[in-house]
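Taking it in order: structure first as structure tokens, then the write-up.
Omission of a single protein chain aside, the complex is shown with its protein chains in their original locations.
Up next, chain A:
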Amino acid sequence: MIKPMKTIKLLALFFMSSLILTSCSSDDDGHDDDHDHEEELITTVIYTLTEKNTDVDDNSSITLTFTDIDGPGGENPSYAVSETLLSNTEYTGKLQLLNATDDPAEDITEEVKEEADEHEFFFSSTISGLTISKNDTDEDGNPVGIESTLTTGDAGTGTLTIILKHEPTKPNDGTSANAGGSTDVEVTFDISVVDPVK
């Protein structure tokens, strides 16, 4: 026979465990119902090139812009190159990563800078004679690539690919393939280098 008192005690025990269960579930970690805020997203890559030669009075810069405002999927990303590059010219390059879903846009470049030792940009171009060197270094003295120098050779058309690797092998041989890690950014711009109009 089940003694009523015992049953009640057991039921109470069961109830207590379900209470614990419910209390365990209260760690909501600041839950809000809106899931429309994408934090870590990079929507925009801007590569700004400024001519180093100061005696040219036109010191306006060239911008290479990649935008995918709604992140992976959805709308197709867009590429924009504001101007052609000039042959045999040295440019100061600066990379900027943005999350434009925030208003004002969040500057992701800062995050990369803070974790410079875990990040590295890689540049490659199909145009012969076009070289890019990285000017900034992380705490270990390895290149990062937010700041760079782009030097053009002869005129030509082709592509410029910018890759950002997360947790790459550092130092590496300068190629993204050798660096491994995971790719955070990989964008390819169609660019052309033309001879300056004399």
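As a convention for this text, a contact is a pair of C-beta atoms (placed from the backbone, for glycine too) under 8 Å apart; a residue touches a chain by one contact, two chains touch by 3 or more; residues count from 1.
Note that contacts and distances are computed from a predicted model.
Only one of "TonB-dependent receptor", "Hydrogenase maturation protease", "Heme ABC transporter ATP-binding protein" or "RagB/SusD family nutrient uptake outer membrane protein" fits the UniProt record of the hidden chain, and that name is "TonB-dependent receptor". The missing chain, though absent from the display, is touched by one residue of A:T43, A:T152 or A:N172; that residue is A:T43. Within the set A:T63, A:S87 or A:T101, the residue that contacts the chain not displayed is A:T101.
Residue-wise, the contact with the chain that is not shown comes from A:F66, picked out of A:F66, A:Y91 or A:F121.
Within the complete assembly, residues 1-2, 6-7, 10-11, 13-14, 17-18, 21, 24-25, 28-40, 42-43, 45, 66, 68-77, 101, 108, 111-112, 114-115, 122, 124, 126, 159, 161, 163, 165-167, 175-177, 180-188 of chain A touch the chain that is not shown.
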